[in-house]
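A selection of the complex's chains, in situ.
Every chain is named by a letter (A, B and C) in the order it is written, and numbering of its residues begins at 1.
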Amino acid sequence: MIRVGVIGATGYSGAELVRILSGHPEVELNLLTSRQYSGRRFDSVFPSMAGMIDLVCEDFDADKVCDRADFLFIALPHKIPMKIVPELVNRGKKVVDLSADFRFSDASKYEAFYQPHTAKDLLEKAVYGLCEVYTERIKQAVLIGNPGCYPTSVLLPLIPLLRGNLLDGDSIIADSKSGVSGAGRSTSLTTHFCEANESFKAYKIAGHRHNPEMDELLSLEAGKPTHITFVPHLVPMTRGMLTTIYATLVGNIDMECIRDRLASFYSGRSFIRICPDDRVPDTLHVRGTNFCDIGVRLDKAHKRLILVSAIDNLVKGAAGQAVQNMNLMLGFEETAGLFHVPFPV
Amino acid sequence: MIRVGVIGATGYSGAELVRILSGHPEVELNLLTSRQYSGRRFDSVFPSMAGMIDLVCEDFDADKVCDRADFLFIALPHKIPMKIVPELVNRGKKVVDLSADFRFSDASKYEAFYQPHTAKDLLEKAVYGLCEVYTERIKQAVLIGNPGCYPTSVLLPLIPLLRGNLLDGDSIIADSKSGVSGAGRSTSLTTHFCEANESFKAYKIAGHRHNPEMDELLSLEAGKPTHITFVPHLVPMTRGMLTTIYATLVGNIDMECIRDRLASFYSGRSFIRICPDDRVPDTLHVRGTNFCDIGVRLDKAHKRLILVSAIDNLVKGAAGQAVQNMNLMLGFEETAGLFHVPFPV
Amino acid sequence: MIRVGVIGATGYSGAELVRILSGHPEVELNLLTSRQYSGRRFDSVFPSMAGMIDLVCEDFDADKVCDRADFLFIALPHKIPMKIVPELVNRGKKVVDLSADFRFSDASKYEAFYQPHTAKDLLEKAVYGLCEVYTERIKQAVLIGNPGCYPTSVLLPLIPLLRGNLLDGDSIIADSKSGVSGAGRSTSLTTHFCEANESFKAYKIAGHRHNPEMDELLSLEAGKPTHITFVPHLVPMTRGMLTTIYATLVGNIDMECIRDRLASFYSGRSFIRICPDDRVPDTLHVRGTNFCDIGVRLDKAHKRLILVSAIDNLVKGAAGQAVQNMNLMLGFEETAGLFHVPFPV
């Protein structure tokens, strides 16, 4: 059994990690840290888990952490991970970081949208943890920058097609919609029930920090500078993310060809489901799961491809993909701890 | 007092008409028809209105209708209105029809997406009731084809810019999101609470019947055949529609210029609110109102304009605009019966 | 036109007052105060009202307030009103206070559940503003303690029956359910969308501060010390409150008798709707209205009466009743500004 720890266990991504890891057959969940709830039993912070998790939240302490865990998940706000991850890696720990701190390979891009980067040398070592795309590199990694929820929903449908030069990179638009849990557990008017309920709105239009993250990866995959137009929206539901992508096809390709390309690219990968013609992705169908459902349609008149992806923002968009990364890094079954039958509703 | 009737009063659009008309200072609501609830008091079908509406639902009968009402709203499913409207118009009644039957000027387009049209001669007489755009023609009209909810949310932001030749017509994409009441009051799995709640999904991707309706109007306004890519989505909320539009700018125009163009086009029109920089349209802000809020953003790298509009699908997207059309046709204040202060939440 | 001001205009009750008052035919809304948003336009805090309210929030200042308004609504947290109301009343202003500060006639009961009372002499002057019950006293009042939302939903069905000695006072249980807006606009985990959505729970079981408020009134009405068992619950919806009351009947009375008693007690009162047999109160039916719907059933085996009441907690449970109180105090139509036709959904 591998001993694992969750650093920052009481946000929604952290708590979801606790849920998944405590049911994982190959690991022992051994350590939870939380600044806010230090000293309190974890299950008193999340009473749904009462009696299921026998751990007390602790303050972060590098020595203690290294002593008690072999593998670490970092679910802290941007900026803090780059301060603590270097020591953990230096002391031989493997790490999946869920913040943006180790997602960029070009520090200047990170710095343009976040803050000065204080662990630049580690960026080279870090692998972008989009599991179904960078599988082989992930298997060798000691440090993973776990993708953001929006980039996961955008990149999974796009990369196979960009690699195949099937799309005009300048034409890509991603219109994303996220459940409220994506805004985290901190309280604010945005997440106040009465302000989110019966409300649908866009935010950070063409200005969200996941935009440069996607652009960097898409540029890499397209082999040339690529910038997509990205507009996130907030949906009155707890979990789920749906992204509708518009992109102009290059050459004479039909919808079946696109679907085949996606199906063959993701062949054998349990968590990607390419929807047949009579089914469209729906956040309800992936709620609580690590699935990414992808649908394909075409507006023939403009040769405009329409891709729709659905994920659970807290699972495939955060904690689930993080555990999937661990599974790859440690040579476990890729689906270990993650492959439950979904709820019907 | 003008005597008005609502034909098909017990669907959501019909009931919303009843709500608005019964509080309208210039009209007397005199007649409600409903096939399903014939013989029942209207307020037993919608108990929120108990004691407020003293009418009993009746079967449709042209003589009775013409006897008791001077102005008629038709809130019936497509296909039925074209059977009954001709007689009403011939007998001198003014009519606002909320179905698609009188929205198209080209019958062949209607027939391609609906069914054979049996009242083609009336199409010429009918005016497309987008109030803030076709105001003068509406004032002269005897028959209005009341716009669909999606077209209203798409055309209001686009037409001022298309008329000014500011946009590339081939580049337009409309990504719309509607509350569940848009699906009507008929029961189905789609509208079942447990299938809609915590669910966000696209439907009728690039195949919705409002697409040709928008295309016809946009072609007219652009002065050349124009087809937009349109994808509707379903949001787990009762009321509200938000549309995010993407279009490439022609020439060197900035965001302020676009906002100014919209502001001046809609200057003096009470129901259009162009949002300043620090505010984005939100369905919650227009809930229960006849407002259309419009926001403007730009993705500079691609000169791609992003327009966001928010309406209440049952009010500005249906019953409210229908009453606004009546106000224009009968020379009332445009805002009569429609200009209540919105709820804070 | 009477000039009115709202002290504490940016909480939900305050904003609802602004909504109602700005559409009230007899008053001019002239002054809004808000500590948190002082200096900001009100409609930037509640963008639904953009363009409808042309006032800027100000800090509270007694001179300014007395200068600019003749009638004041206080929508501040408990404890602050008793500091500012005495001066307003002394300077000849009429006041409706929405906090608990002037609801109790016995200061010691207030002090047992809140804090020391610093304006005890005003308690005598203050009238408990349950409009349909204390109408005559309200008409003479200069200061109203506006009832809490829970007490409104509990007292309206009970008082007519207690006055008639139809119920055993010791047997009364009130099981109440409130929408989230009842918790106010302050942010907290309780009102976080993800913690309230798909959640139904009781809170402050037999310990809520509205319990002694109800007990004082019921004791008064019953003519002997009366304490009811009261359990509030939180419902995943924005607005609405439903209360289910259980009480044992005294003597041989049937359901019709109870319904008749309620109907005759509230005869001629526009906002009370006694539901017939085939209808049950539903928060959706009173959403956005000042109605209180009341239903009556009987569990014959135990002679146990079951009363169900539904109100909108922000309207009849707060701002609506406050305006109704003003209407009574100033001799306006009781329904002025409050009698809109409800939404069908």
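The rule is short, and it goes like this: a residue touches a chain if its C-beta (ideal position, glycine included) is under 8 Å from a C-beta of that chain, and two chains touch if they have at least 3 such contacts.
Keep in mind it's a predicted model, so treat the numbers as computed, not measured.
Peer 1: Given 3 placed copies of the single sequence, give me the total number of copies for the whole complex.
Peer 2: The number of copies making up the whole complex is 4.
The rule we apply is simple: only the chains that are shown with their structure count from here on.
Peer 1: By label order, what chains touch chain A and chain B together?
Peer 2: Correct list: C.
Peer 1: With over half of the numbers shared counting as same, classify the chain B/chain C interface as same or different.
Peer 2: Same: most residue numbers at the chain B-chain C interface appear in both copies.
Peer 1: Quick one: report the Å distance separating chain A from chain B, using the average Cα coordinate of each chain.
Peer 2: So the centroids are 39 Å from each other.
Peer 1: Quick one: chain A and chain C, Cα centre-to-centre, how many Å?
Peer 2: The separation of the two C-alpha centroids amounts to 46 Å.
Peer 1: Using Cα averages as centroids, what's the distance between chain B and chain C in whole Å?
Peer 2: Each chain's C-alpha centroid was found; their separation is 37 Å.
Peer 1: Pull out every residue in chain A that's touching 2 or more other chains.
Peer 2: Within chain A, the residues that touch at least two other chains are 194, 197-198, 236-238.
Peer 1: Tell me, which parts of chain C touch chain B in their complex?
Peer 2: 12, 15-16, 18-20, 22-23, 44, 46-53, 181, 198, 238-239, 273, 275, 278-279, 282, 284-289, 293, 340-345
Peer 1: Going by the contact rule at the top, pick out the chain B residues touching chain A in the complex.
Peer 2: Within the complex, chain B touches chain A at residues 170, 173, 175, 177, 179, 194-195, 197-203, 205-206, 227, 229, 231, 233, 235-240, 242, 244, 246, 280-284, 287, 295, 297-299, 301-302, 304, 306, 308, 310, 345.
Peer 1: For a test of understanding, state which residues of chain C touch chain A in their complex under the given definition.
Peer 2: 12, 180-181, 185, 187-189, 191-194, 196-198, 236-238
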